[in-house]
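For this depiction, one protein chain was excluded, whereas all remaining protein chains were kept in their positions.
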Amino acid sequence: MSALLDTLSWVLLTLGGLSVLIGGIGALRMPDLYTRMHAASVTDSLGAILVLGGIMLQAGWSLATIKLFAILLFLLLTSPTSSYALASAALLAGQRPFADASQDGEGPE
Amino acid sequence: MELLGIYNYWVFAVLLMTGFYAVVAKRNLVKKLLGLSLFQSAVFLLYITMGKVEGGTAPIFPEAGAAVFSNPLPQVLILTAIVVGISTTALGLGIVVRVKEEYGSIEEHKIQEIDER
Amino acid sequence: MIVMFGIFLLTLLVITAIAIVRTDNLFVAVMLMGIASLLIAANFFLLDAADVALTEAAVGAGISTVLFLGALALTSERERAKSWNRLLSFIVVAAAALILIYATFDKPRFGDPEAPVQVHVAPWYLEKTPEYIDIPNVVTAVLGSFRGYDTLGEVFVVFTAGIGVLFLLGGGKAGGAVPEEEIDEGLRHHLIPRVVGRVLIPFILLFGLYVQFHGEYGPGGGFQAGAIIAAAIILFALLEGENRALSVLPERVLLGLMACGPLLYGAVGLAGIIFGGNFLDYSVLSSNPVKGQQLGILLIEAGVGISVTGVLLGIFHAFAARDS
Partner (left out) sequence: MYYVVTIATLVTMGLALVRALLGPSVYDRVLAVNMLGTKTVLLLSVIAFLYGRPDFLDLALAYALINFIGVLAVLEFFRSRALRRNAERGARQ
């Protein structure tokens, strides 16, 4: 049983690391702000679930698990909110979501 | 490995001087304050680095098994210094805001020009 | 391996610092400063300073960005002038950096348990804390009891800085072109942040109280808790507008908090004298000296928390009130 849990947490942690990394690459390589945000925020949530889930399996039943669950819960609440706030601020300042490389060099001015 | 041991101190030196450069060379007052914050962070880093003991852990006794602990004293000094740092930075920002209201600019040389007139 | 992690983070930190100095957009510089704060907090944690990392997290994550942005809104976000005497400054700074780096070769090895810093008072603190105070967190013990004078001084510095900001920015408003009620709406029209914020603010406050009163047992204490509670109220002010935040915690209450914190701290010190001990000697507060010490630390941490909350909120409101 514990070997099974161990393997499962291994898998979750590796997948989590992978998705975090993919998010980072996406945020670097995507052509404009909104696609970059998409890459970053979606993998953020998935990566957080996987990584924290993996650690939770390692921690077993303890106070740490509850804290990890709280961290996960708050991350899942705050991370999309800040993505929303960011996209809203960008739209407000007149950044248009065109996936066109010539459009994204504009500052807020 | 020997050099890695003092890498933290090098980072301290570079960080300190980067902040100092901003304070000396930049004319924008907010930029100067940002430089000052960097300078502060560098000093914090120096203290905490010196307090680290190899193989140690944070100086909070765990429930079981006493281990080697890092030095608590620098941590106490820096803990208070961080909060003091943000309050004094806020005071500096307050002065900058007042300067902007009186002079209409936060660039040092413009303020001097107005003063000489 | 962990040493390598630290080195990687420090390298990122240096890159960030150089970028902060080089950019001419102050808004970008403030954002990069947020990154620097995250990196340095992670570094503190790697260097075994959980309490310091928590303080940096509480201050750097919300409050310092908010204050800098408030100042930028009142001044300008572009740096217009070129640097002054760039070459000369660079030479001076580079020379000083080289001298500092040269000096580091005489430093004791990183993490050396025999280094001069580690052999004087620190072992005494670590050894005597269980005996005199009997709380697990040595940092809190040193902060509250062994070096209580220092902390009292720091609290007064924070208090003075808060009073200074209120003197500079309080009172007469600059008067802007935007109608008061429009600017004061906060983010009320943004439904998602508002809902999430309403859910989260109680938890942040609860977490602040946990950090405050759990400070004897884990990372935490008055300074961190004050910053976290202030961050919660600042979040409320961002979401619901200045005036609603002020009607929850009016300016008079904030001033009261600012003054009460140092007063509580000083009163605990004086109580020591009245009960026949020295100033800030908590052992006499209770019949059992260890219990007395714990009671004293609890009270002075409460004083610190109250004063930090009051000062940070007072500063925030002073900046925000100008912005209209």
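Going in written order, the chains are labelled A, B and C, and every chain counts its residues from 1.
One rule holds in what follows: contacts are C-beta pairs under 8 Å (C-beta built on N, C-alpha and C of every residue); 3 or more make two chains touch, one makes a residue touch a chain.
The model shown is predicted, which means the values in this text are computed figures rather than measured ones.
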{"item": "Shown chains touched by the chain that is not drawn here", "value": "A, B, C"}
{"item": "Absent-chain contact - pick from C:Ala53, C:Leu257, C:Ala271 or C:Leu285", "value": "C:Ala53"}
{"item": "Hidden partner chain, touching residue among C:Phe90, C:Tyr132, C:Phe156 or C:Phe203", "value": "C:Phe203"}
{"item": "Touch with the omitted chain, as defined above, among C:Val21, C:Ala122 or C:Ile234", "value": "C:Ile234"}
{"item": "Contacts of subunit B with the absent chain, listed as residue ranges", "value": "57-58, 60, 62"}
{"item": "Touching residues (missing chain, whole complex) on subunit C", "value": "1-2, 5, 8-9, 12, 15-16, 19, 25, 27-28, 31-32, 34-35, 38-39, 41-42, 45-46, 50, 53-54, 57-58, 61-62, 65-66, 69, 72-73, 176-179, 182-183, 186-187, 190, 193, 197, 200, 203-204, 207, 211, 214, 218-220, 224, 228, 231-232, 234-235, 238-239, 323"}
{"item": "Positions on subunit A contacted by the hidden chain, ascending", "value": "10, 13-14, 16-18, 20-21, 23-25, 27-28, 33, 36-37, 40, 44, 47-48, 51-52, 54-55, 58-59, 62-64, 67-68, 70-71, 74-75, 78-79, 81-83, 85-86, 88-90, 92-93, 95, 104-108"}
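Here, only the chains that are shown with their structure count from here on.
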{"item": "Contact graph of the chains (line, ring, star, complete, other)", "value": "line"}
{"item": "Between subunit A and subunit C, centroid-to-centroid distance (C-alpha), Å", "value": "28"}
{"item": "Cα-centroid distance, subunit B relative to subunit C, in whole angstrom", "value": "12"}
{"item": "Touching two or more other chains - residue numbers and ranges from subunit A", "value": "none"}
{"item": "Interface hub residues of subunit C, defined as touching at least two other chains", "value": "none"}
{"item": "Complex contact set, residues of subunit B against subunit C", "value": "2, 4-22, 24-28, 30-31, 34-35, 37-38, 41, 44-45, 48-62, 68-84, 86-91, 93-98, 100-101, 106-110"}
{"item": "Parts of subunit A lying in touch with subunit C, wherever the complex brings them together", "value": "74, 77-78, 80-81, 84-85, 88, 107"}
{"item": "Subunit C residues within the subunit B interface of the complex", "value": "3, 6-7, 10-11, 13-14, 17-18, 20-21, 26, 29-30, 33, 36-37, 40, 43-44, 47-52, 55-56, 59, 63-64, 67-68, 70-72, 74-76, 79-86, 89-90, 92-94, 96-97, 100-101, 104-105, 107, 109-113, 115, 117-118, 121-122, 125-126, 130, 136-139, 142-143, 147, 150-151, 154, 157-158, 161-162, 164-165, 168-169, 174, 217-219, 221, 223, 226-227, 308, 311-312, 315, 318-319, 322"}
